[in-house]
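As you look at this complex, bear in mind that one protein chain is not there, while each of the others sits in place.
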Amino acid sequence: MAVPLGAFIAVSAVLFFIGTAGVLVRRNAVVILMSVELMLNATNLALVAFSRRFASIDERGSVFVVFIFVVAAAEVAVGLAIILSAYRNRPTVDVDEIRQMKG
Amino acid sequence: MDIFGAAFFALLTIGTIGAGVGVVLANRITTSALLMAFTFLNVAGMFVLLGAETVAMFQVLIYVGAITVLILYGVMFTPQSPRPYGLFFQTQKYWAALFVVPIAIFVAVVAFEFRDSAAAGGSGGDLVPLATSIFGDFAFPFEVASVLLLAAMVGAIVLVKRDEE
Partner (left out) sequence: MIQNVWVIPALPLAAFLINGLFGRRWLHRWTGIIASAAVGLSALLAIGVFFEVQGGGHESTTVTLYEWIGVGDFHVSVAALVDPLSSVMLLVVTVVSFLIFVYSNAYMEHDHGFYRFFTWLSLFVFAMLILVMADNYLLMFVGWEGVGLCSYLLIGFWFERPEPYVAAKKAFVMNRIGDWGYTIGMITTFLVFGSMQFTEVFEHVDIATEANLTLICLAFFLGATGKSAQLPLHSWLPDAMEGPTPVSALIHAATMVTAGVYLVARSMPLFEAAGPSLAVVGAVGAVTAIFAATIALVQFDIKRVMAYSTVSQLGYMFLALGVGAPVAAIFHLATHAFFKALLFLGSGSVIHGLGGEQDMRKMGGLRRKLPVTYWTMLLAGGALAALPPLAGFWSKDEIVAAAFLGGYPVLWAIGILTAVLTAFYVTRAMWLTFHGEPRDHHLYDHAHESPAVMTLPLIALAVGTAVLGIAIGFPPEAGFIHRFLGPVFEHEGAAEHAVEAATILTLAAVSVAAGVLGILVGLSMYVRHRPDPAAVSRAAGPFYRLLVNKYFVDELYDRRIVDALRAAFGAMWAFDIHIIDGLANRLGWLAAVGGSGLRRAQTGIVGNYALTIVAGLLVILVAYGGYAAGIFTR
């Protein structure tokens, strides 16, 4: 039997949920960034699943996914740049310790 | 035959979810990074299962290829002193659980909604429709995306530059 759409959505949702948990729970900034990538992947999966199921003429969902790739790549680059430059100030990437924005 | 499809899917699911959990809970940071790459691969597999081979190709190229490497560079340049496992997690973990659990419930409900829907995966490949759309309707956003990448690249360089120059 073919895989029902709901299954893909379920996987996407669970993956998204895992990614969120990672963002909220881990201390290391790089790991947080990784978790964000997981969330993005989850959305990509959902988009492609819907796109393939409901619209095959122009595949707009997939087009959107392509653009998400672009943005995710850019975001990782800039995010890491920020992390590195913060690391230069104090040799830590622990988000609980970086509190300069307090108040 | 379809049974293979379903089995393949189950395998991919275990891989994706398992690796995802591993990313969040892993002991060492490099383990997290590699498990993340593995997750990406599994997702690419799911794309293939759906019939979106082009997207799967992009996924592998960009995520498994470029982004994983970037993350590894990040890990390399930010060594942390060793610490006990408990300190891997933020102090707000309990509050986080409080908020995340309801979302999980919601997620389950949503997933449940779609259980009876028909099979996913349309007919034919996705290369032709994808290309037609991108270079047709979405040519302008495509160009803008390239500008975005340029800006990100320049921005990243500027952010990391040292002042002594």
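Which chain is which? They are A and B, in the order written, and residues in each are numbered from 1.
Everything that follows uses one rule, which is that a residue touches a chain if its C-beta (ideal position, glycine included) is under 8 Å from a C-beta of that chain, and two chains touch if they have at least 3 such contacts.
It should be emphasised that the depicted structure is a prediction, and the values quoted were computed from it without experimental measurement.
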{"item": "Chains shown that the absent chain touches, full complex", "value": "A, B"}
{"item": "Candidate in contact with the missing chain, chosen from B:96, B:127 or B:153", "value": "B:96"}
{"item": "Residues from chain A at the interface with the omitted partner, ascending", "value": "20, 23-24, 95-96, 98-103"}
{"item": "Contact set of chain B toward the excluded chain (per top definition)", "value": "90, 92, 95-96, 99-100, 102-103, 106, 109"}
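By definition in this document, only the chains that are shown with their structure count from here on.
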{"item": "Cα-centroid distance, chain A relative to chain B, in whole angstrom", "value": "6"}
{"item": "Chain B-touching residues of chain A, taken from the complex the two chains share", "value": "1-11, 13-22, 24-31, 33-35, 37-38, 41, 44-45, 48-49, 51-53, 56-60, 62-63, 65-67, 69-78, 80-85, 87-88, 92-96"}
{"item": "Residues of chain B that touch chain A when the two form their complex", "value": "2-3, 5-6, 9, 13, 16-17, 20-21, 23-24, 29, 32-33, 36, 39-40, 43, 46-47, 49-52, 54-55, 58-59, 62-63, 66-67, 70-71, 73-75, 77-78, 80, 87-93, 96, 99-100, 103-104, 107-108, 110-124, 126, 129-130, 132-134, 137-138, 141, 145, 148-149, 151-153, 155-157, 159-160, 162"}
